[in-house]
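Okay, so here's the structure we're looking at.
Only one protein chain is missing from this complex, and each of the others stays in its spot.
Let's turn to subunit A:
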Amino acid sequence: MAGVIARRARRQRAFRWTVLIVLGVFFVLPFIAMIEFSTRDSTTWPALFNWPELSERYPALAEGITASLLQAALTALLMLVLLVPTAVWVRLRLPRLRRLIEFLCLLPLTIPAIVLVVGLAPVYAWVTYFLGGSSLTLVFAYTILVLPYAYRAIDAGLSAIDVKTLAEAARSLGASWATVMWRVVLPNIRSAVLSAAFLSVALVLGEFTIASLLNRTNLQVAINFLGKSSATMSVAVSLTALLLAFVLLLLLSLLGGRRRSGSTVDTVATAAPVATKEPAA
């Protein structure tokens, strides 16, 4: 009997390692190839981390990087400004609309980017007419694109607290709605807001289809363009962008992890008040 169990455990372990190794190779191999390829020209990496040289040698790339970073920051900001108050208000006053809002926010996920562009093109004709052809106008489209991820994150954060009671408590203590948002709701969904922002940034940094088809520029468009003239540089930039996204996602999971380990600390701490009796006063 014991032999059977030991054999089964051994087999499971072997299976697990096989899967891990196969997947590892699958993911790591392209990275190794990218590193190998991008280091063939020894001037590539130093140039990438020397901004004046980079913007002189590859003006389109420098423009793409600036555009993407600005787009990412503005998208995250616009998303938060639109989504957080809406989600809170729906929970407080229009709970019946919650399903509808969730559905609307998830819609962009089900619509292929190419279809979105077909719809966005005439809209952007007007945007160009009113606001000019700046790449930053893509922020509007990106805000819609990041909604599914951002909504999920913020909704999960709001579910973890009793928004209604907290808001009512603050109101009865004399807080205006702005104070309720700023001093009561936001501090309690801080990590949800951060993850929504990180996800938005990661998504915007990797966006290509919409920018390219609407004739705007961003990092990915620039990389694609660069690939035709300086292949090693374009691979080096891709690798850097990938690593940046990795770091963002890592920070995000660390944030979630800290919250979780934070709550275990809490349970340890709550053991004390349980032991102390209700004060008789």
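Just so it is clear, a residue touches a chain if its C-beta (ideal position, glycine included) is under 8 Å from a C-beta of that chain, and two chains touch if they have at least 3 such contacts; residues count from 1.
In this section, contacts and distances are computed from a predicted model.
Per UniProt, the protein behind the absent chain is "ABC transporter ATP-binding protein"; the candidates were "ThiS family protein", "ABC transporter ATP-binding protein", "hydrogenase (acceptor)" or "tRNA-specific 2-thiouridylase MnmA". The residue touching the chain not shown here, chosen from A:M34, A:A60 or A:I161, is A:I161.
The residue touching the chain not shown here, chosen from A:N188, A:T209 or A:N224, is A:N188. Across the interface with the omitted chain, subunit A contributes residues 161-162, 165-166, 168-176, 179, 183-184, 187-188, 266, 269-270, 272-274, 278-281.
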